[in-house]
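Pasting in a structure now, in structure tokens, and then I'll have a few things to ask.
Missing here: one protein chain of the complex. Every other protein chain is in place.
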Amino acid sequence: MATVAFIGLGNMGGPMALNLVKAGHTVKVFDLSQDAMHAVAEQGAIPCPSACGAAAGSEVVITMLPAGKHVKGLLLGEDGLLETVASDTLIIDSSTIDAGSAREVASAAKAKGLDFVDAPVSGGTAGAQAGTLTFICGGSDTAFERAKPILDAMGANIFHAGEAGAGQVAKICNNMLLSVLMAGTCEALQLGMDNGLDPKVLSEIMKVSSGGNWTLDKYNPCPGVMETVPASNGYQGGFMVDLMCKDLGLAMETATQSASSTPMGALATSLYRLHQGQGNGSRDFSSLFEQFTKK
Amino acid sequence: MATVAFIGLGNMGGPMALNLVKAGHTVKVFDLSQDAMHAVAEQGAIPCPSACGAAAGSEVVITMLPAGKHVKGLLLGEDGLLETVASDTLIIDSSTIDAGSAREVASAAKAKGLDFVDAPVSGGTAGAQAGTLTFICGGSDTAFERAKPILDAMGANIFHAGEAGAGQVAKICNNMLLSVLMAGTCEALQLGMDNGLDPKVLSEIMKVSSGGNWTLDKYNPCPGVMETVPASNGYQGGFMVDLMCKDLGLAMETATQSASSTPMGALATSLYRLHQGQGNGSRDFSSLFEQFTKK
Amino acid sequence: MATVAFIGLGNMGGPMALNLVKAGHTVKVFDLSQDAMHAVAEQGAIPCPSACGAAAGSEVVITMLPAGKHVKGLLLGEDGLLETVASDTLIIDSSTIDAGSAREVASAAKAKGLDFVDAPVSGGTAGAQAGTLTFICGGSDTAFERAKPILDAMGANIFHAGEAGAGQVAKICNNMLLSVLMAGTCEALQLGMDNGLDPKVLSEIMKVSSGGNWTLDKYNPCPGVMETVPASNGYQGGFMVDLMCKDLGLAMETATQSASSTPMGALATSLYRLHQGQGNGSRDFSSLFEQFTKK
Partner (left out) sequence: MATVAFIGLGNMGGPMALNLVKAGHTVKVFDLSQDAMHAVAEQGAIPCPSACGAAAGSEVVITMLPAGKHVKGLLLGEDGLLETVASDTLIIDSSTIDAGSAREVASAAKAKGLDFVDAPVSGGTAGAQAGTLTFICGGSDTAFERAKPILDAMGANIFHAGEAGAGQVAKICNNMLLSVLMAGTCEALQLGMDNGLDPKVLSEIMKVSSGGNWTLDKYNPCPGVMETVPASNGYQGGFMVDLMCKDLGLAMETATQSASSTPMGALATSLYRLHQGQGNGSRDFSSLFEQFTKK
């Protein structure tokens, strides 16, 4: 069992820290919100007055922050955590941030001789609570091997995507592809319905044919086709349009940085922003289906 | 065992007719090409001097023709087959044609009191020879039940998509979605590679994550990731770009007829036509991957 | 002055026929609607019991019908007008139809030795009434020279785009491009506004820069920028979304027939159909702007 500092106790970070506690780790936490710290302290985490204080004496530091600028602000610079932690500390950043920032942080950690893993997650708040998150990691083999037993306490699938930064890249590639699958499935289903097909029957056929994809298997966007998905519950819960838009923004930024052409991803981004701008930001991302339904 | 007329003995129709012969049916064939008729006659089919002659006395008539105009030309009109066949004949059209033509033919058949099934196939010439095609059928329950044992001799999966015309609609919905999966997967893989990822590792991760889809499972477009797919064999064989373009043309036509919005499918269509126009028409459809690779 | 048969007296055809009357031509008219015939007969046109009757003895026959199938139904076949008119008759089809049908009709006319011009119009009902339509013509030089003085009575700009069928092709190329200009201008204006710009100022700058285009000059889609356009009048009047969708459907059909890649036009088509499907079919086509406005 390790001593772990956990910085950032939001909707995701809070339950993740608690799963570390449950697994038997000593967990020192910090968040700008006293309430957030209280909530986890009541269940066994140790509140600290600063990120630096939490990191002091910890073998592992995990950060779970909103965006690249927060991660860079915390870790880099003269007062940054990378300057203050012990030289054998393992840093794990589980925030979802742009690949450029991830590589910048990874490179600074490397210059200090620190093991660093970028380990963005998928699985949402439900997965954070249940400890069934997917972690997609970037970092050296050594760093990954050190991180894996820690991440096991919070997740069900731990992937090693490559060198530092690779976790972020793999995650946004996956989520960009997911947005394409969802948008394409929405319009294929609606095209069938506009031509008289039953969406259940069409879904069954495509699922086992060459149109098969994750959204047809697990997350059908047409109300009434699958029982327990957001589409059959007014598109509540699940993975919010706002979050998909955030991830797609990171994907577009990454594509710009590498001058990659991503026509399908860029179109899905535009469709999701259109949908978001029309007031659907806090609904599940499968609600894109409604864009294609004729009124 | 039935007496079956089979009209249209091309790369698909020829081996399909032979599988009916092998199953023990009496198969009367017609094609404009004497060579095509000879080839199947040598293996037990009965050549006829005309489509009408093949249909006479057959309980089932199967058509396998290039486009809607050929199917309408053969079946409709004063001299059309629908006028000449016996009233209890089952008509099965396995051509891939536009939904409008399919509905027109289905409606004419219904007016004559004839059982009619549209039953477009997927699986390519390999599937036609092996008898492992997928049939996606439209028609009444009665017509479908009559057709199923016949189709079983030629295919491995026989779906009932709905009323007459539904087979064509479901097939083009599926293939439009497939084009979206393929294009999206190509660019997601290349985006990852442009940012330092190994396509094998990225494919493994996305395959079991929310980016999972048929192309990652069965048909990875990046050379070297899967061994036995066209991508690892110079994009030879498989499903030609020209055929994908044909199916996407039908999808676009169907979307126009029903005023459906299909942004992802329309973009995939444009990308495939760009690829086709640049001289890739006879290569496998996963060769779209090369569009995204930087030179 | 000529004797002209005018078939099809709808919102466009009616006022066009009357402008021929005003110019001094003898105008024999036919429409399936008695009311439509009465309306123009009151102002000097000669109602006829059939299209064939109107054409008999006329030097010029003009058709103005909804779609390719109507034009083919009237002109082709054993009872078609092409069979019954005198051999020196000039046929002008001003309907907007798909290029394939236009070429089919043109080819049949040529086989009969008849002069034929396809002459689709733009300018809307206002232009039809004012006699300021734009005609985009296809046909031989001879046919075009014969048609020009007739069309002058109804239009302000008479273009000769090429051989028969070229009028239809040029019109849909232009209208597809227009849809791209409009969609692109809408989103560029909104992007500027989302970043604090005044749409009037941004419009003035882009109008005289490399972003300059017809929509900024004549038809600004942002309410309040130009006074007399539909955008400043609740998007009433003008060129309906339904009509733009019809023309874009023809463009997509033409692109499919020639296997042309039109990514921008295909995306504009999808956006217009999305807009149409959300209940905006009878509003002006510049109302697409609202899709991009955040709620």
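By written order: A, B and C. Residues from 1 in each chain.
Quick note on the criterion: a residue touches a chain if its C-beta (ideal position, glycine included) is under 8 Å from a C-beta of that chain, and two chains touch if they have at least 3 such contacts.
Owing to the predicted nature of the structure, the values given are computational and were not obtained by experimental measurement.
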item	value
Displayed chains contacting the withheld chain	A, B, C
Which residue of A:Ala41, A:Ala56, A:Leu243 or A:Ala266 touches the chain not shown here	A:Ala266
Touch list for chain A against the chain that is not drawn	245, 249, 252-253, 255-256, 259-263, 266-267, 269-271, 273-274, 276-277
Missing-partner contacts on chain B, residue numbers	263, 267, 274, 277-279, 291-295
Residue ranges of chain C at the interface with the undisplayed chain	99, 122, 134, 136, 157, 159-163, 165-166, 169-170, 173-178, 180-181, 183-185, 187-192, 194-198, 201-202, 204-206, 208-214, 217-219, 251, 254-255, 257-265, 267-268, 271, 291-292, 294
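Heads up, the rule we're going with is that only the chains that are shown with their structure count from here on.
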item	value
Between chain C and chain A, distance of the C-alpha-averaged centres to the nearest whole Å	51
Geometric centre distance via CA averages, chain C-chain B, whole Å	37
Numbers and ranges of chain C residues touching at least 2 other chains	263, 267, 274, 277
